[in-house]
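A single protein chain has been removed from this complex, and every other one stays in its place.
Then we have chain A:
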Amino acid sequence: MRMRMRLKAAAAAVLCLHCLGVYLFTRGFLLTRTELSAFSLPSDLLQAQAPCCSELPSTTNQDQDLPGWTPPTVERVLILIVDALRFDFVAPSSLFQKKQKWMDRLPSLQHLASTHPSSSRIFKAIADPPTTSLQRLKALTTGGLPTFIDVGNSFAAPAIQEDNWIHQLVHTGRRVVMMGDDTWTQLFPHHFNHSYPYPSFNVKDLHTVDNGVAQHLVPWLHRQDWDVLIGHFLGVDHAGHIFGVDSQPMVQKLEQINAILQNVTDIMNSQKHLENTMLIVMGDHAQTLNGDHGGGTSEEVETCLFAWIPRSLPSSISSIFHPSTCGLGLNGKNICTSTMQQLDFAVSISALLGIPFPFGSIGRVNPELYALSPGSWDRQWLPASFYEDPSSDLKMWKNNYAHVLCINSWQVKRYIDSYSATSVMGFPSDDLHYITKLYNEAQSRWSDSKNRSCKPENGTIDEFSDFLLSFATLARSAWTEFDMKLMVVGLGIFIISIIFHLFVFERVQSLSNVYDNKTQKSSNHLQIYVAFLLVAVRAVSFLSNSYILAEGRVANFLLATTAIGSIRSSLVYGKIKKHDLVFLILIILIRFGIEKGMPKQAATNPFLNYDSGSDFDLKWLPSLFEGHDFVILLPEISPMIILFLLSFLSCKYITSTVHSRCIKWVVTVGTMLSYLFIATFWLSERSFAPKMVYVIGLSLFVLNFVLRYLGILEKGETVQRLRSLALVMVSAWSPTILILLGKQGPFVVLVCIIAGWSIISSKNKGLLDDCKMDPISVMQWSLLAICLFYQTGHWCTFDGLRYGAAFIGFDEFKVVRQAILLFVDTFGISHILPIFSLPFLVTIPNSSSSKGRDKTVIFLNLTQVYLLYGLITAITTTFTVLCVAIQRRHLMVWGLFAPKYVFDAIGLLLTDVLICVSALYYC
């Protein structure tokens, strides 16, 4: 009894160690940036004696009432955000290798860009990953770099706590109007004068948001009581998600957007009050051809920004524009494009509108965007001497821009200082020194040029730019920088837990050897080495992204290897048994299931190039049976038949195994009812049926524990008792898991049962004792669990979750309830069922030698099985953690390694919890 208590304590200790390790590693890996709560104030510039203002006594006095740091250079800004706008939607198709269906569908913008080259510009805007709407909106408004943790918050968008230009606008009394995506109202609940939010949740709805924006946009353009108007279209994003970029709905959507934009530009051209209004059409992020976004590939980050102002600007603007890529537009005129960082957007818009730059913004005022504003060409800050100088517009603009950049640099430097002072993890001191040096040089040059009252040359602009760009690079590396200390400590705890685990395992092993005859010791050791070799092969494979993508197939390959090895040993020890061949055929079936899921995965994963046609094509199969009714009926009927078979099997097995009569009847009736309800649900789609299945499953699960502690199931032999306990437990869970898996459920569960039977019966023939633990079988069990995870259409990314399963039996969404269902669906077949059914590995039915075994021996064997299973999971997860840590600079770290880590960490903790539950239940 003391030993049992100790082992339970050991299981709990492993669970605690893993929790701690996961917590620490997650803290270090899924980084958070320290958000500073400071806000920029209009008076900051005067109080702080910022170097840029010393020369401007006249303007500061004169504009005392003006709330900004720089005078506004445009009157109004109209921002139209087209969600998931790709660069090639806007840019002329002549810039790309091949004209595609979706290109040149926004001719209104191209027309403006080609006919007004000095007052409009197409930018390729480079967004920073993660490229999800919420993160991008946060970055666009705060000018910072949101980190991965924010991705987790994406489900419940919280209000932005950091300083941002919307806040600054409201604070300086500007009127902001918003229409479109309701994420904006979640981010800025109290900021807008008027808002027309439309739900963004329903991806299938292509039109509600866009039509809503179009409906409100035109009336507002005729009104004058606004300063900034934001319209956020979602149709392009949704069309991409559902139909992909290369599709007719996408083309229609772009044409609709084009019509709206044409209307807007016509109005802006005709209305006098919109003359000084800048129109910005931009994407928050781009999308892949499949319509996905979130990662950091060029397809996802290269979005577009188009800026235009109805007023004409000096022609010398062309020398400010970068010599850039040009291509012929639809009307045969040249269209040129530039490149900008999306990071620069927040501070650029602040400079245009003349509001204090957001405190946490680390961007640079973009020269080309700034040049597009009429105000930047005015004589704003020129010393009196300048007025006499008949210098060109260009020099004046450069002076203005240098001034703005000076304030910009001062603001960023202030942010660097306060960030270094307050945050726990500052920037590396070497880099900080370098940045400070750059800043000081630029400032001294600026004040020199001021003091000598000559024109600030290009050099000053370059130096300020240099400082700002260097800092942006540093910030990018720092905020995707991981907390190595925490990561190493977390990893260390994982390794300690493995050592502890091994130690416990070794102790139990030696204990069971004491009880057993020691003749088979060496053989058992060989088995353990083989099992660990397989674990090692699998674990090392996680170093490569390709193997993570192909994890299901790798697990299947290893499972097949063990099966072939087991056939080989069957040959050595005698004849090939039937179950060996059955197992091989099952492995082929499982493989087809895994490969069927691959194209689905490829469709949502930009990294996975999976050619579905080459590998598994059964296209010829339906043509053979064309015209027969059963082709249509087969997919409908076969789950029912298998379900019937399953219910028959479980009924038979329960009645023959469980001896206590009342339990037998309760469990059999419960299971039969569950299967009946599943069948009714599939035939009639009634939602009460799944609920009943859940209720029966839960009550059986609770009943198990109650009976267990009342001691009703204690009667009979140890092996007998253990088997019936495990059977009752599995029967309690399987209907729920089955219904969540949908129509593939019966087939998968049947495969699971037969494969389990094969593994049990092909247990190591070298061992004389049937109840002895065979490490290879445990390894096969664990590999089978992984294969089943992939076979049932799951994979290790968040879009690999089968969201549909969460709504089986329920129509409305409740977070906790749906999360539990989704969790059971995701981990049911791969964790819950395999772990609860592990006792079958030590209790082979109808084996003569297992009769009359010592209770302690059985118990020790069971413990060994559980310890080994836990150990295998722990080692693989530790290697996942290690590989994630090694690959933290990998291109696919957020797309692939981080989700894999999250899934594995959850799987490990779940395994530990289930082992603890099993320890309580079975021991």
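Some notes on this structure:
In this section, contacts are C-beta pairs under 8 Å (C-beta built on N, C-alpha and C of every residue); 3 or more make two chains touch, one makes a residue touch a chain; residues count from 1.
Just so we're on the same page, contacts and distances are computed from a predicted model.
Set against the options "Phospholipid-transporting ATPase", "NUP43 isoform 2", "Glycosylphosphatidylinositol anchor biosynthesis protein 11" or "Centromere protein H", the UniProt name belonging to the omitted chain is "Glycosylphosphatidylinositol anchor biosynthesis protein 11".
Across A:Leu45, A:Ile320 or A:Leu549, the single residue that touches the chain missing here is A:Leu549.
The chain that is not drawn here is touched, among residues A:Arg568, A:Lys652, A:Lys814 or A:Lys855, by A:Arg568. Checked against the full complex, the one of A:Leu584, A:Ala679, A:Leu909 or A:Cys923 touching the unshown chain is A:Leu584. Interface residues of chain A with the unshown chain, by the touch rule above, are 544-547, 549-550, 553-554, 556-557, 560-561, 563-564, 568, 571-572, 584, 587-588, 591, 607, 609, 613-617, 620.
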